[in-house]
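Every protein chain but one is kept in place in this view of the complex.
Now for subunit A:
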Amino acid sequence: MKRVLMILLILTTGGIKLSAQTKGKKAPAAKPKVVTGAVMANGKKIYGQYCLACHMADGAGVPNMNPPLTKTSYVLGDKTRLINVILNGLATGEEIDGETYTNIMPPHNFLKDQEIADVLSFVRNSFGNKAGGISVAEVKAIRAKNTKK
């Protein structure tokens, strides 16, 4: 009986997870990527080269100018939106968690799929963040969808 319940539980949670993924994005529902040490190391390198100047070494950003990467739905939430921020930049001046930021983020579409996947996986698992990694396939799919438009 207990075993049946367990199986049921696993099945339902799995089902919820799956449906959440398909709802979140129409891109291929890749399995949440395990963030390896190698990914973190490469992500950190990319971060230092392209992100740190504005978002700072601790990811805390600059008040009123460059938004923080800590505890924000932009980083921890919808992966599609996050990948698009890297590909297209962010220049809309929208409020982010109640504050506005003046500086434009230029598009970083010159980064390779692997680089974007690694740096985002790094950001989602640094500065106190804890979220699933982002795969090359996910970046590739969104980039392809953008260029089709």
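The criterion applied here is as follows: contacts are C-beta pairs under 8 Å (C-beta built on N, C-alpha and C of every residue); 3 or more make two chains touch, one makes a residue touch a chain; residues count from 1.
The definition used in the following text is that contacts and distances are computed from a predicted model.
Student: For the chain that's not shown, choose its UniProt protein name out of "Sorbosone dehydrogenase", "Phosphopantetheine-binding protein", "ATP synthase subunit b" or "4Fe-4S dicluster domain-containing protein".
Tutor: UniProt protein name of the non-displayed chain: "Sorbosone dehydrogenase".
Student: Contacts of subunit A with the missing chain: which residues?
Tutor: On the subunit A side, contact with the omitted chain comes from 48-50, 52-54, 56-58, 60-66, 68, 91, 93, 102-108, 110.
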